[in-house]
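Apart from one protein chain that is not included, each protein chain of the complex appears where it belongs.
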Amino acid sequence: MTKKKSLLNDQRFIALIIAILLMVIYFVFSKEFRKYSSILSMLDFSYYDMLMGFGVTFPLITAGVDLSIGTGMVCYALVGGTLVRNNNIPVAVAMLICILMGVAIGLLNGILIGVMGLAPFIATLSTCMITRGIGSMCNATPWPTLQQPGGWFHSIFKLTFGSGRGAFKFPIGFFLMLVLMCVMEFVLNHTKFGRYTIAIGSNREATALSGINVKFYHVMVYVVCGFFTGLAAIAYAAVTPTVQPGTGAGLEMDAIGGVFVGGVSATGGYGSIIGTFIGVMIICLLKTGLPYIGLQANWQQIITGVVLIVAVLIDIIKKRRAAAV
Amino acid sequence: MEKIKQNPIVKKIGFNRIILICVLILMYVAFCVGIKGFAAAGTKHLLNTMNYVYFLGFLSLGVTFVIATGGIDFSIGPVMFCCALVGGYCLNSYKMPLVADIIIAIVIGLVFGIFNGYMVAYQKVPAFIISMASMNIAKGAAAVFTKTQSQSWPLSTDPVNGWFRNIISVNGFPVGLVIFAIAAVICGIILYNTKMGRYILCLGSNREAVRLSGVNTKKWEMSAYVMCGLLTGIAAIFFVAAYTTVQPGYGDQYNNEAIAGCVMGGTSMVGGLASILGTVIGVFIISLLQEGILALGLGKDIQLIVTGIIVIVAVYADVTARRRKN
Amino acid sequence: MGEVILTMKGIDKSFPGVHALDHVDLEVRAGEVHALMGENGAGKSTLMKVLTGIYKKDSGTITYFGKEVEFHNTREAQDAGVVIVHQELNMVGDLTVAQNIFIGREPKKGIRIDDKKMIEDSKKLFERLKIDINPREKMKNLTVGKQQMCEIAKAISHDCKLIIFDEPSAALTEKEIDDLFKIIRDLRAQNMGIIYISHRMDEIKVITDRVTVMRDGGYVGTLITKDSTKEDIINMMVGRVIYEDPKTHSMCPPDAPVVLKVEHLNAGHMVQDVSFELHKGEILGFSGLMGAGRTETARAIFGADPKQSGKISIMGKDGQLHEVTINNPQDAVKAGIGYLSEDRRRFGVVVQKSIIENSTLACLDDFANGPFINKAKEKKETERLIKELATKTPSADQLVMNLSGGNQQKVVIAKWLIRNSDILIFDEPTRGIDVGAKNEIYKLMNKLASEGKSIIMISSEMTEILRMSDRIVVMCEGKKTGEIRIEEATQENIMDKATRNIN
Partner (left out) sequence: MKRRVVATLMSAAMVAALLAGCGSSSASSSTSAASSSSSAASTSSSAAASTSSSSTEAVASTSTASETASSSSSAAQSSDDATKQFDGLKAKEAYNFPMLVKSFQSTYWDAAQQGMKKAVDELGVTYDCQGPNSESDIADQVNMLNSAISSKPVGIGLAACDTTSVLDALKTCASEGIPVVAFDTGVADAPDGSIVCTVATDNAQAGSVAADNMYDAIKDEIKNADGQVRIGEVNQDATALNIQQRGLGFINEMIKLIKADGKTVSVEGNEFYVNNAEGADTGDTDVVIEVAVPAQTTVELCSTEAQTILSKEDTIAIFGSNQTAAEGVLAADANLSVLGSDVSNGDVIGVGFDAGSTIKAAVQSGQLYGAVTQSPLMMGYYAIYALTAAANGQELQDVPTAGYWYNADNIDDPEIAPNLYD
């Protein structure tokens, strides 16, 4: 097999080309998109999708899924924000609470799926309802803005120098995501946790018979997903002036869709964080970029749906062709 | 206990079904005792419950077929909205006759069913992914078509099309309930007494064995999705007959409740086992729960949490029962 | 033979409704290969699962190197030096060979897994076993035989003192079995204890030192292999004598018309240019080693897998051969072919459904008025076949999962009989079926043939081939290597043709 051929076989490579193509199209057809600020905004709104994507990659590799991440993320951001607003707790503590809640719901998912043996769909569908319910018990909640006390947490994702018109903003979050991507890619490929995640997705029974505590690692997969959802909640709070209860359903689809576009096998056993990064980028480009080239908001949903089908079809046709040889 | 389980009538209905019916009755009694004015309102609360039952029932019946094949359809809620929106737009903007709009709505449901079924059965795209995609497409297409306008269907006061409301009730008589009961019986007949149902259940249990028996599994698997699409279209009609207006961009939440009703009734998520009666009871439980919680003065949030917990318990019971059997 | 390293005494284990192990004893010494034999369901695997901690025993003692032990999971057993090579391959297909071998005990550098060391160690292991496998290859890309070798390598890589082989040869070619035996002898020389579970009597004679026989969850006895005969062991296993006469002449009249003609069939690597004819009322045996392409041929004929080329002709109602196009199982069934898979639970029956539902699956149209199923009719027909085939079941409504292997096979046969298929392909018809039921299946097949059905029987058991076939097709590595009339067939000339392409 030549090197060129294997590159084309890698869905990540195809995804990267699509991402670049999209960027080029936007650059050519929209002069607004060429602005630094447009890129900044696109990045702003990609962080939480990205974090959810990193997290949900692990359940998807185990051939499971976590449908609770969208409503979960909003729920944690709501609870955290409410505590800041009504109980005057420091923002740092609220962030910690977001993460802890994410881990707790992740743990619940993990126990339901890994220990009690519920189907991932239905288990996380239930926690999706539960988190949506818990979130709706809070009121609409603004987190502190950058200028308010406690607003420092915005700087995790975007550094602002100066103020007003002349302010220079640096998307540090993007580089944070790159670092996280490298870390998680390392975790996936070079640590026990990552290896066993793949093993569980490929053949859970065999993994268990190899003397591995499959239940523990299966639970951990969801805990990690929950942890990232907690992080995503912070990123979400940082870009959304008011976190609104009753929202969040559907946000998980952006992240999960991105992961699939990035080449995770729909039947488990294979996945890559770099792929997730590129895939989620594509979804975000579609989500935030289409209005720039004059397409109304509703087209983005249709196009996202079509892109998802195409991505999975490519995977399937590729496999079919490989099987036929 | 064993004796009761072996009783032929109990066996016919299914022991779990009987427990579910008891749960349903207990719930009603508890609401009557626990909520001031619940019993005093007579059938009113029950009639409110019915509004919910109608559309959710059709959705749940539809998704029961899909889950019986071992698949899943997360797109039913948004597709239902898409049907109602497009039909409504034809009514309001093109002034098409109401019957035509109803047919259009149902046809849209069918089209989505055919699309999902084709992709799953013939192209082997995982059902979960395809429903994610068609959910987006349904939302987007409906919004584009209606120009992001919510669509209202005729009220009972409408001089021409007022009869539309008669499909759910005429002078307080719940026509909708009768229609729903008939639909459930038809679904039951289809699932248990026709080739289609037999094949759907068998292929949900062991697809390869059915294929190697010379059965066109692709066709029958697709038929489950088409059935689901058709029932989703009908659900859309009942939704607007009960709630008049649909708004583009939504509908997700009804997926969860429809699937919850189906799973609660004992339809197995791994496929092969499905119970129409169970689905019907499951739908009633969810609907009664929602009315009861509202009557208690609590919000949708509590209902979601309680439903979520009930689903977990129901599915866990199913899983442990299965484990014990093996 | 050295000291006793393992003693299991009075092991008892019950599952709901089943007394799986009834006070079983087992003793293994260092430097011996100890065979564990018994029919399917005798409790061998359960016993091994108790030993390695997958199941918890109800009572009894396990003494290992003089100490009473109880392992709670395979991990603890591994740590103590007890490892098992499973019957089903327990490989994680998406991980590489090296990753599989060291799964659960990866060498680490900080938090990082030291993949380099793993690959080096794997190479060393393979050198020791004298096998050639690339440790970087993904497991799913290897052949079954190679995967099995990896499994053994993985077992050996533990610092183990007791290795359990659970039917290791089932998926191996002759040559690979030879390699395996070399390895086992090697391990015995290193003074390890080896438990060897197998159904193949010949192997038992060749490789083992002692045999412990189990029957119906109970302990029957232990023999010294070289002092006992095959019949001794078989008698202990079944408690009765098996009728094992080879067929001496074809039961099929020489002028019987051809009902199926396959010409130049090609399907993937495993079926290359296969041609043969099947006569009416004939049982055509397909012999060959594991991986010879027999099942693949059958599946290609049946349309279960795609084929590249080839011509299939089937006798029509007019008594003439007509070419048929078979692209999927539907076409095949329409043409009157029925296929009984080697893996019944996966490909044969729908276990969660009743006997009725399974029996009429292939020809529901005959029981339907329009879309509706005539339940009375299908029940009547199913009950007729239950009687005819002597299927042991309380009722026709019984779920297939509650039936034994032999009765499940009868349900599959009933399915094709109701369909009225004239050509039946039996793929390993008696695999996983106990000896008593085996004979019933044989009788049934003979009866069907005498009634004019034509049967292709794929079998890996030489005795079965010699006992049942009227004619034998031998395959090797995807090619047909011979066709032998039963009158001329001997174990030797079949094996000769079955290994012709090897080397």
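All chains are identified by letter, namely A, B and C, in their written order; residue positions are counted from 1 within each chain.
One rule holds in what follows: contacts are C-beta pairs under 8 Å (C-beta built on N, C-alpha and C of every residue); 3 or more make two chains touch, one makes a residue touch a chain.
Everything numeric in this text was worked out from a predicted model, so none of it was measured.
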Inset, instruction - Quick one: jot down which shown chains the absent chain touches. - result: A, B
Inset, instruction - Using the touch definition up top, pick the residue from B:D73, B:D101, B:E221 or B:E291 that touches the left-out chain. - result: B:E291
Inset, instruction - Please pick, from B:P174, B:G249 or B:G308, the residue that touches the omitted chain in the full complex. - result: B:G249
Inset, instruction - For the chain that's not shown, point to the residue among A:A140, A:L159 or A:L178 touching it. - result: A:A140
Legend entry - Residues from chain B at the interface with the omitted partner, ascending: 36-38, 40-41, 44-45, 48, 51-52, 139-140, 143, 147-150, 152, 155-157, 165, 239, 242-250, 253, 290-291, 294-295, 297, 299-301, 304
Inset, instruction - Mind listing the chain A residues that contact the chain we can't see here? - result: 31-33, 35, 37-38, 40-41, 44-45, 132, 136, 139-140, 142, 145, 147-148, 164-165, 167, 169, 239-242, 244-247, 250, 287-288, 291-292, 296-298, 300-301
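The rule is simple: only the chains that are shown with their structure count from here on.
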Inset, instruction - Can you pull out the chain pair that has more C-beta pairs in contact than any other? - result: A-B
Inset, instruction - Determine the centre-to-centre distance between chain B and chain C, using the mean Cα coordinates as centres, and give it in whole Å. - result: 44
Inset, instruction - Specify, in ascending order, the residues of chain C that touch 2 or more different other chains. - result: none
Inset, instruction - Would you give the residues of chain A that are in contact with at least 2 other chains, written as numbers and ranges? - result: none
Inset, instruction - Would you pull the chain B residues touching chain A in the complex into a rising list? - result: 72, 119, 123-126, 128-130, 132-137, 139-141, 143-144, 148, 248-249, 252-253, 256, 259-260, 263, 269-270, 299-305, 307-309, 311-312, 315-316, 319, 323
Legend entry - chain A partner contacts - residues on chain C that touch it in the complex: 54, 73-75, 77-78, 86, 89-95, 99, 103-106, 108, 111-113, 115, 306
Inset, instruction - Within their complex, state which residues of chain C touch chain B. - result: 16, 302, 304, 328-330, 332-334, 339, 341, 346-353, 357, 361-362, 364-365, 368, 371-373, 375, 415, 419
